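Omission of a single protein chain aside, the complex is shown with its protein chains in their original locations.
Read from first to last, the chains carry the letters A and B; within each, the first residue is number 1.
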Amino acid sequence: MARAVTPQRKALNTAIAWGIGLLIFFPILWTILTSFKTEAQAISDPPVFLFFDWTLENYSVVQERSDYMRFLWNSVIIAGGSTILGIIIAIPAAWSMAFVPSKRTKDILLWMLSTKMLPAVGVLYPIYLIFIRMGILDTRLGLVVVLMLINLPIIVWMLYTYFREIPGEILEAARMDGASLKEEILYVLTPMAMPGIASTLLLNIILAWNEAFWTLNLTAAKAAPLTAFIASYSSPEGLFYAKLSAASTMAIAPILILGWFSQKQLVSGLTFGAVK
Amino acid sequence: MATQHSRSAARIMMAPAVILLLGWMLVPLLMTLWFSFKKYLPLRGGDLGWVGFDNYVRFISSSSFWPSVQATLIIVGGVLAITIIFGVLLAILLNQPMWGQGVVRILVIAPFFVMPTVSALVWKNMFMDPVNGLFAHLWKFFGAEPISWLSEASLQSIILIVSWQWLPFATLILLTAIQSLDSEQLEAAEMDGASPLSRFGHITLPHLSRAITVVLLIQTIFLLSIFAEIFVTTQGAFGTKTLTYLIYQRVLESQNVGLGSAGGVYAIILANIVAIFLMRIVGKNLDA
Partner (left out) sequence: MSLKNAFRAATALSVLATSAAYAETITIATVNNGDMIRMQGLTDDFTEKTGHEVEWVTLEENVLRQRVTTDISARGGQFDIMTIGMYEAPIWAKNNWLVPLDDLPAEYDVDDLLPAMRGGLSLDGTLYAAPFYGESSMIMYRTDLMEEAGLEMPDAPTWEFVADAARKMTDKDNEIYGICLRGKAGWGENMAFLTATANSFGARWFDENWTPQFDSEAWSNTLNFYIDLMNEAGPPGASNNGFNENLSLFQQGKCGMWIDATVAASFVTNPDDSTVADKVGFALAPDTGLGKRSNWLWAWALAIPAGTQKEDVAKEFINWATSKEYIELVASKEGWANVPPGARTSLYENANYKDIPFAQMTLDSILSADPNNPAVDPVPYVGVQFAAIPEFAGIATQVGQEFSAALAGQQSAEEALEKAQALTVDEMEAAGY
């Protein structure tokens, strides 16, 4: 903003914005704090905020009971794999929609998005049967495929909006120089669209990471990601706030950290490229 | 540049995505349709033959059907309203000059990274629990009777949880849009003596319409199928049974795959009605 602002005004803005920001962030902060309390402190009345005996016990209990690294690794492979596969399939489609648009382009895009509205619960039984037939129950491959299909519409749409911003003349010039279609996409388009692709990648990794219906229902022991890890800590017997908090923190920490480090790409990713 | 050559190339390149999604849509859809005309009870031996439209009639005539459609629409509508209204306000706030804008932005985005299951668990146990929840402590501190949120204000509680998850998304889209607003235009309006409210109504809001459309479209797609938040908190009790949850109850709790599949078909129809409605607005707004 070009306008000059009085320091008082700026201070007021700062105070309000920080207040609201902390309020929104508070549930996460509270979860993280609680994960370092003992179970008794976690429910103490009145609640203790910072002044308690910090302990790592909950984390060691959780780790002892379930092999966190295995769940984490599955989450990484499934979320990463499905997104990368989705992008590989989506790039050509988005290219053709952006640079060779036809009357039906918009219809196809919206149709793709509408496939996301299928209620997952309604098709659990059919999908389960198909998975059995194909022998991909409880495999990372199976989940990579399913999550890729779920997020593909979003990926195509995002890439399409990014590609559209790239001037067609550049591609044409490349073609004049004798570049094949493959080369055109690989060496000209993709590098130019890299920021957009990065945003798409990040956002869809988050969506895949947090997907909790298919990842829970199509896995058992081998391919179970962090969503299944959490399902073994929700409402066990006895006091559980602190352990639940520790497990929750472990489940969201990787993505929280990834998100914060790549905030810039993510912010443009969150806008689905649709807003400039 | 749209030569005959590139047109056919385009078709080929679009093919993998389209074919995959077509398969992903059609195969389960056809199987769902097939099941929906069957009496299919896994616990009673599985396929018990064709029953015509029985499942459809039974699903829609059940006393839970209309309340579930209503609950779905209230939740989707409530979350959309809250996230868009507060999203716009937050976006305007965050666009003001301030210290530590980057940090505040991080704080505001954070809920989007949290798994729906985790956020539902945390809200349910650590905030909304009527005895040990933070809200209960807060209420008691002010001398009020703690509210048992998930039964007394069940729909509002779920809307609150879901809104918390989606507010970052709305805020960021709207913030990006606001940042591209021409500040000179606003200043000119200010010189002309336009009140802040009329500046907002005549300049900011119209500028945001496209971004609001995007929020509307994307959120609706995700919100129509919310499940974890309800499964973890109320399990469909206290009027929070959405259409998705009702189908879950039919398929998995009652183990009536036929009936649930008929419900699935209704859900697809509802989703498409909403989709067509949305696309009317979006179509106009999106490609301008």
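Following the convention adopted for this analysis, contacts are C-beta pairs under 8 Å (C-beta built on N, C-alpha and C of every residue); 3 or more make two chains touch, one makes a residue touch a chain.
Since the structure is predicted, the reported quantities are computational estimates derived from the model, not experimental observations.
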Exercise. Just name the one of A:Ile78, A:Leu137 or A:Ile197 that touches the chain not displayed here.
Key: A:Leu137
Quiz prompt | Option touching the unshown chain, where A:Leu50, A:Met176 or A:Ala221 are the choices | solution = A:Ala221
Self-check item: Option from B:Ser6, B:Gln70 or B:Ser151 whose C-beta touches the chain left out
Solution: B:Ser151
Quiz item: Thinking of the whole complex, not just what is shown, which of B:Ser6, B:Ser62 or B:Gln179 touches the missing chain?
Solution: B:Ser62
Self-check item: Those residues of chain A which, in the complete complex, touch the missing chain
Solution: 39-40, 43, 64-66, 124-125, 128-129, 131-132, 137-138, 216-217, 220-222, 224, 228, 231-240
Quiz prompt | For chain B, residues in touch with the removed chain | solution = 41-46, 58, 62-64, 129-132, 136, 145-146, 148-152, 231, 234-239, 241, 249-250, 252-256, 259
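The criterion applied here is as follows: only the chains that are shown with their structure count from here on.
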Self-check item: chain B residues within the chain A interface of the complex
Solution: 1-2, 6-7, 9-11, 13-14, 16-18, 20-21, 24-25, 27-29, 31-32, 35, 90, 93-119, 121-123, 125-127, 132, 134, 137, 141, 164, 167-169, 172-173, 176-177, 180, 183-184, 187, 210-211, 214, 217-218, 221-222, 224-225, 227-228, 232, 243-245, 247-248, 251-252, 257, 260-261, 263-265, 267-268, 271-272, 274-275, 279, 282-283, 286-287
Quiz prompt | Contact footprint of chain B on chain A as seen in their complex | solution = 1-3, 5, 9-10, 13-14, 16-18, 20-22, 24-25, 27-28, 30-31, 34, 43, 45-47, 89-90, 92-93, 95-97, 99-100, 102, 106, 108, 110, 112-127, 129-130, 149, 152-154, 156, 168, 171-172, 181, 206, 209-210, 212-213, 226-227, 230-231, 234, 241, 244-245, 248, 251-252, 255-256, 259-260, 263, 266-268, 270-272, 274-276
